[in-house]
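Moving on, here comes subunit A:
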Amino acid sequence: MSGRSPDTFPRLLLHQAAVRADQPAVREKDLGIWQTWTWGQVADEVRALACGLAEIGFKRGDNLAIIGDNRPRLYWAMAAAQCLGGVPVPMYQDAVAQELLFVLQDAEIKFAIVEDQEQVDKLLEVKEHCPQLAHILYDEPRGMRHYNQHFLHGLDEVQQMGRTHMRNHPEFLDAEIAQGSPDDVAIMLYTSGTTGKPKGVCQTHAAFITAAQSGVDFDSLGPQDDILSYLPMAWVGDHLFSYGQAMVAGFTINCPESGDTVMTDLREIGPTYYFAPPRVFENLLTQVMIRMEDASAIKRGMFQYFMEVARRCGSEILDRRADVALSDRVLYALGNLCVYGPLRNVLGMSRIRVAYTAGAAIGPDLFRFYRSIGINLKQLYGSTETCAAVCLQPDGEIKFDSVGKPVPGVEVKIADNGEVLVRSAAMLKGYYKRPDATAESIDPEGYFRTGDAGFFDGDGHLKIIDRAKDVGKMASGAIYAPNYIENKLKFFSHIKEAVAFGDRREMVCAFINIDMGSVGNWAERRNIAYSGYTDLAQREEVYQLICECVEKANAELSHDAMLCDSQVHRFLILHKELDPDDDELTRTRKVRRGFIAEKYQVLIDALYSGKSSQFIETQVKFEDGRSGKVSADLRIMEAKTFPSQAAKKAA
Partner candidate 1 sequence: MNWQFFLEVLVGGLLAGVMYSLVALGFVLIYKASGVFNFAQGAMVFFAALTFVSLVERGFGFWVAFLITFGAMVVFGVATERVVLRPLVNQPPITLFMATIGLTFVLEGLSQLLWGSQPHGLELGIEDMPLEWLSQNAGINVSQFDLFAALVAGILVSGLALFFQKTRIGRALRAVADDHQAALAVGIPLQQIWAIVWTVAGFVALVSGLLWGARNGVQFSLTFTALKALPVLILGGFESVAGAIVGGLIIGASEKLAEIYIPEFLNAPLTEAMGVSVNLAGLEIWFPYALALAFLLIRPEGLFGEKHIDRV
Partner candidate 2 sequence: MSDGRNIGEVILNLEGISLAFGGVNALQDISFDVREHEVRAIIGPNGAGKSSMLNVINGVYHPQKGVITFHGQTRRNMDTHAAAAQGIGRTFQNIALFKGMSVLDNLMTGRNLKMKCNFLQQALYWGPARREELEHRRKIEEVIDFLEIEHIRKTPVGRLPYGLQKRVELGRALAAEPSMLLLDEPMAGMNVEEKQDMCRFILDVNDEFGTTIVLIEHDMGVVMDISDRVVVLDYGRKIADGTPDEVKSNQAVIDAYLGVAH
């Protein structure tokens, strides 16, 4: 192995353990403090775990299910499986048993490592349908005292077996690691599947290491960096940032204490490198605004004044542009002292050098806000199939509506139908057991069809407008990009979700979900009493509020010649929040437009038939698994539309 650079993850781990044995690799907030493991300790833990797995029969080519929150030992389990030539298959920890079942069967899982009793219970629930599932290992022994099934093992116990195994067969593991090839499958990530059943995307060591290495080089990440690992381990983003890049660059990953304490933990750790989907940034901003509204008038005034300064020149200063007036620079410095610096501090973002967002479009205002207060937030574009590494925004070349330039080594081209095609070393080997799907998604020239529609602008930046298959045509023949419209609406803090309809119709209509936090606070300040979501959503005042938002979005759309016809004419506010548990959203919170259209057909009919209200009753699933009914008489409102500004300008 010596001589050549490490080309599989196990070899990378051994490399890091050799180079920086005593530097922190993993921290976890547990029992009140940040428990720390060095690279040396991590390598040791992984070895013990790998040998333990081998002892209970885990073999080359086996798939290892991993289910749970971001726990160090679950990350180590990935490495341990890879050491033995197996493939880790992380799954979403909040999925219900039935959802897990599909993947368990599809990936022919024999071994599963899970976090705690809750996950064990889910697996036990579906175990009879997975005859091949032979062993379940759990990290947290609490509550497991009375589980005496022979196939259940505590991770401690397995690691202990592993250590004994290591003493008896000291050569075993190194031999296993030496057998690994860069072209072996390193990880299998299931795509959420906006339509149809999930598919297992197989990525090789080489592909993922290439992707990670290019990101690390791009932003000069190094061992001194810290990242907070709190996104689902089954998501390609977390796998790239918390596993791939950490292994390559040798930086420290930090696991929060629990889902409730992410914000506190973020502030404590103060990461230098940060990754979050837009909705996290959005929620943060909403919280900032809500909390500021309770501040004294003086403070609010100061905040607003300096946010205005930041909006004017903040991102320009961050980009080190020369054309910023001296007066603005002075004001910005003052603002940095009074507002931006403290704000970054309370958000836990003081030390951030680079932050990325991806996974969905981010609102320009939102994006601008973070950049203007001095956080180097950038966008990236990629997908599970491309190891989340297609385009990145280089420092100093940030455009709010583009996703940046192709990563070095990645070829991107636009198909005739507008679809973005990608070819690179960091690409899927194939879909698991789905040669048909693999063939369908990779064209004969080796380009992967991303399924997104987009185009390059004059500076070579890629701009994504929608899913290629969603792009349709209005009855008038104008292009119709529902995601684009929905995103425009969702950029308003009061709107949490929007679903637009308009394909092959003469006008666009929309369902809206209000944001409970934001609108709730708005209502409280106006002394509007309400009993819950359904009640609040149907308030006349709330409709007026949302209508203003819709009209603003319409005004913006009217400026774009291509999308002027997509203005929202009529809308309604749904009586319930769209919910992944009701299959209305994917686990990554993308709307399932087709499913929703089918489920709420009566509402769509009402929107297009000119009715002013419509009764609806819906089945819902509660968190505890029970189900019930929600019903309401939904209002439908007309929004103002605007004549095409682009046309006017031309005229």
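Operating definition for what follows: contacts are C-beta pairs under 8 Å (C-beta built on N, C-alpha and C of every residue); 3 or more make two chains touch, one makes a residue touch a chain; residues count from 1.
The set was built so that all candidates are chains of the complex that A comes from, given by their letters.
Quantities reported herein were computed from a predicted structural model and do not represent experimental measurements.
S.K.: Which candidate touches subunit A in this complex: 1 or 2?
M.R.: So the candidate in touch with subunit A would be 2.
S.K.: Sort out for me which residues of subunit A touch candidate 2 in the complex.
M.R.: It is residues 30-32, 142-143, 145-146, 257-258, 260-261, 264 of subunit A that touch candidate 2.
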